[in-house]
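Here the complex is missing one protein chain, while the rest keep their positions.
The chains carry the letters A and B, assigned in the order they are written, with residues numbered from 1 in each.
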Amino acid sequence: MHENNLLSLIIFAPLGGAAINWFIGRRLRNEKIIGIIACSSVGISTIIAFYLAFNSNGALRSTEPILDHLWTWIQVGRFRADFGLALDRLSGTYALFVTFVGFLIHVFAVGYMHGDSGFYRFFAYLNLFMFAMLTLILADNFLLMFVGWEGVGLCSYLLIGYYTDRKEAGDAAKKAFITNRVGDWGFVLGLMLVFFLTGSISFFAKPEHGVISALQAFAGMSADPFTWKALFAGGATSVAILLFIGAAGKSAQIPLYVWLPDAMAGPTPVSALIHAATMVTAGVYMIVRCSAIYTHAPTAMFTVAIIGAATAIFAATIGLAQNDIKKVLAYSTVSQLGYMFLACGVGAFVAAIFHVITHAFFKALLFLGSGSVIHGMHHEQDMRRMGGLRKYMPITFATMLTGWLAISGIPIFAGFFSKDEILWKTWSAGEFSLPSLIWSKALWFVGAITALLTAVYMTRMMVMTFWGSERFREKDIDHHEEGDAAQARHNVHEPHESPWVMTVPLIVLAVLSTVGGFIGVPYALGSLFSDHPVNYIEQTLEPVISHDPVSVPHVEGSHAVDEMQWLSPKPQQLDGPPAVHALEGPEAASAEHAHSPEEIRQERLLALVSVLIAAFGIGFGWLIFQKRPLLQMPRILENKYYVDEIYDATIINPMEGLSREGLWKLFDVGVIDGFLHALGDAVTEGGRLVRHMQGGFVRSYAAIILIGALVLIGFFAYFGAHALGLPR
Amino acid sequence: MRQHLLTILILLPVLGTMVAVAYSFAPRRQDDHYKWIALAVTILTFALSLLLVGGVGAAEFRFEENVNWIGAIGARYHLGVDGISLWLVLLTTLLMPIAILSSWTAIAKRQLSYYVFLLLLEGAMIGVFVSLDLLLFYLFFEASLVPMFFLIGIWGGERRIYAAVKFFIYTSVGSLLMLVGIIALYFIYGTFDYAAILAAMSAQPALLSPNAEFWLFLAFAFAFCIKIPLFPLHTWLPDAHTEAPTAGSVILAGVLLKMGTYGLLRFNLGLFPNMSRQFAWIMITLAVVGIIYGALVAMVQPDVKRLVAYSSVSHMGFVVLGLFSFTEFGMQGALYQMLNHGVSTGALFLFVGFIYERRHTRLITDFGGLATPMPWFSSLFVFASLSSIGLPFLNGFVGEFLIMLGSWTSNAIQHSWTATMLAATGMIWAAVYMLWMLQRVVFGKVTNPANATLPDLSAREIGLLLPLLILMLVMGVFPRPFLDRSKASVEAVRARVAAPPTGGSFAGNKPAGAQVEPRDLSFNALEGGH
Partner (left out) sequence: MGPQLSWYLALSAILFTIGVVGVIIRRNVIAMFMCIELMLNAVNLTFVAFSSFFQDVTGQLFVFIVMTVAAAEAAVGLGIIIASFRNRESLDVDDASVMKL
């Protein structure tokens, strides 16, 4: 472990860029300078990240994290939250692709946003996003991670709503922020529970600051049993579930996924950067970061796996029927994120991160490609108005082709390796986090179906966009909201290829989507071609990830949590033998994964199956949509299962109605103020009754005084002074 | 001068009113000059109040003044600041010049009396926070009512009379009960002096019967809960806020509400710790209900100012929740949240005031798309709203988080986890109502042509916002200087009120002997090191 102050530059360079562009860019009105400032600030981060990761004792080479303690942010009592950064193997891996992909997207955006009146504002937000995202990744404790977590949410809000004069953009922005807040609720509570259980919120031990690692404390506890009661027991399982609520919000999982498709109202580079490559994978990052907690919470892992698989297939079916090119990609993103959570749920944390990386490459590529298409089509997003574009936009077409093959899972392309890894790990998942082994096959089956659907809808998208008849010249294929102005624009311009600032990032990403998968070739496949295959990603990440405890009591009655435990937090057991060594050496990790011939055979077989699935999906899609690109898809899919409508009808509208009519008008104004006014009126009425004594006639006052005096004197004369308790 | 600093702080604004009145007899007076006088006086007061910062840190009172006031009944003129009142005094003195600047062009009629009332209000508010004699406290507590009554009643909106009367009667009913409580305390302990009563309480605990403590707690709590305002005693607030002039709303939200929570912390928790423990579940229930209720009602308000007012109910619920968690996190967070609320909500009222001054309407539906004609206004408004929502690295988050952490680890009530989970939904609601309001006011297309040509913020308007905006950021990123100063004083109150630690849970029956307080692993070394 060593300190390195360069680390903070990774996050502060983009912050500086944001500040410069925000305050000065407004006056500059020079797109070139603004663009250079924005790109170079991210470029600086990228260079430093690579340097710190790969230099002689870089983060990816040593087992100790590089730390940078800046200041103690909050310290009250025993609670301590530092502004401290840490670059270990996990955050290093993440930082590398986030900065690099982020840099490419910044470059792309310079071309895409050309001529926009809010150019400076856009790049200020984009840089601010990089700051927040890198803070999230590099944070050395939960609370600072939450800062980044909310920060990316804010930037997402600002960037989705970037076109401030569009109503749907504002609505989508608001929806994104609020849905994320629902998730953040879980994150905050989980964070507090972590503190409650361990007395620390730090990921890493910092002895020189007197900070212990919360994750190590968890690693030292015994695992929760697999039972639903554990969810409410206030132990590791509760923490894991609460954190997962946060992850589900940020990473768009059921039931909180609804914001992500709407978020496509933002500019396309934003969709690529935030809503495909980086921010939405923050949930996965957080779960992998907390693998020490999850591996002690089998119930939570099972929940994660189920939700992930359900989201994957659910979103994929919706993706089949969308006509907006970005909506297809959005649902595809939701679906792919589901894969990642499925991987987390079955304990394949490395596979999840691997898929995050390859997904960042090919989905950023696809989004940027769609951005290039939209740019070339003069802001037309409806695929029914495209077609035959490969002639007009050859580079975009070629690059998107690789993205398509990658996401569909065709071998040698990046997506194949990561997706196959997830499917294999699901198939071969142990009993730790699953009620029975049949679940692993069922989850694999869902994953395989999703892979098939992915290939189909991606083929549909490619075919509708790049092949077939050139439909952009036809006047009205469908009702279109934008009206005459948009129509007029279309007719004037032909589609054109985008400028080099946009195509160069596309090409780079296309290369990465093609070869990026080779960092994680599994032994089973690698050994076909080489004697000593190296799985770089596994080798790098395995040491910082926790594994299922070796022996976990399988619960069926005998180990059920007793009543007391479910009613109260589990007492900690720090004295027992540690179930897991969170930071084992690389040797230990590889030794653990002995490759039995039987497993290798199975893995190869499954890989073959997934290749066949992908090929079949592409072929099927090609056959259908090549002939009939405008094929009417099922209504229910096109309308996204009416989930938004259901949410509106069951949650949002009742809530609003109850608040307005019930709480405000009935209770606040009616009951409370009504009671007060009744009280006031009663006093007024009483006053009105006795008012008649005050006629204004002085002599009647005198008479009343006289009568009063006589009554008093009479009282005392009759009863004596003791009536008032005075001595006689 | 330092030993009389507090008296100077209280009297300086009063002196300012005299100067203003004297100037009104000048032969060639101009009405525009009153605000300059008021501004100069308040800025001077603020500058002087900064001297307090250096002297406060430990638990005991500093800058004490203790002289005979009404000898016959033993009432003393006893002033002092500790870590709790220090920041509230500074908040008061900071908000006053801002409030005066915000009235710069908005107030045209009867300027002399307007600024006189503002200055008198400042003196009374400072007095509330620094008096350590119960009778003196009561005097200032009531004295702050009168100027605010006139500010609302004379310079308010359409229903100003109703709002002013409602405000006055509501709060004075509470404070009269408190007066009864103060007199009762006098008959029990023979003194009005806070420190003397505290000393007597620890010396002779038997003097105060549980029955008496029960009623005394209620009398004080009633006064303060109305002032906070705690659900369901909050209905004066939306009316008062809505009808008050901008400066009045800022002061009301920024300082007057804090008098309630300050009173709870100083008097209810400080003087009646046993009853506080027994009442904790009621207070926490009301606080949590208030958090959610205030937010939900805020969500559906058609009037921007009313929306911000109801959001105050929600935010102040957090403060009460923190106070009654009896943990260091919760109580420090509550104190911090008082400051945050003063800064953030004060700023929000300023923003509402700006657009009201331009359009003379507060209805949300009358606005829309202000981002186009007023970019500065919109950016800063969004910033302040985010602070109110509780975005990390802005001030609101630190307070709310500490409060929730406090209530999570609290053992004041049985279901502290459930309470925290409900309270934490306040985070979601805050986002809902603020963003929805922003959506309809700031974003979108300009639908009303009257909004299309609105002038953006002037230099004065940005200038008066700037201190608050900077504070939002500073308090969010570097909260420790603030928290450290109040630490010892809050801890002193907490030590009196806290019960033996057992820990929170979903349900009440905790396993015997399960020590579930956060483990003290290696922090002691750290604390010693500082």
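By our rule, contacts are C-beta pairs under 8 Å (C-beta built on N, C-alpha and C of every residue); 3 or more make two chains touch, one makes a residue touch a chain.
Since the structure is predicted, the reported quantities are computational estimates derived from the model, not experimental observations.
Peer 1: Over the full complex, note down every shown chain the hidden chain is touching.
Peer 2: Its contacts among the visible chains are A.
Peer 1: Of the listed residues A:Ile651, A:Val683 or A:Ala703, which contacts the missing chain in the full complex?
Peer 2: With A:Ile651, A:Val683 or A:Ala703 as choices, the missing chain is touched by A:Ala703.
Peer 1: Kindly note down the residues of chain A that lie in touch with the hidden chain.
Peer 2: Considering the whole complex, chain A reaches the absent chain at 695-699, 702-703, 706.
Note that in this section only the chains that are shown with their structure count from here on.
Peer 1: Report the inter-centroid distance (CA atoms only) between chain A and chain B in whole Å.
Peer 2: 36
Peer 1: Over in the complex, which chain B residues touch chain A? Could you list them?
Peer 2: Touching chain A from chain B are residues 166, 169-170, 232, 235, 293, 296-297, 299-301, 327-329, 332-333, 369, 371-372, 386, 391-393, 397-398, 401-402, 404-405, 408-409, 417, 420-421, 424-425, 427-428, 431-432, 435-436, 439, 442-445, 477-480, 483, 487, 503-507, 509-511, 514-516, 518-523, 525-526, 529.
Peer 1: Over in the complex, which chain A residues touch chain B? Could you list them?
Peer 2: The contact residues of chain A facing chain B are 71-80, 143, 146-147, 150-151, 154, 157, 161, 164-167, 170-171, 174, 177-178, 181-182, 184-185, 188-189, 192-193, 195-196, 198-200, 207, 209-212, 217, 232, 234, 564, 567-569, 571-572, 655-656, 658-660, 663-664, 668, 672-673, 676, 680.
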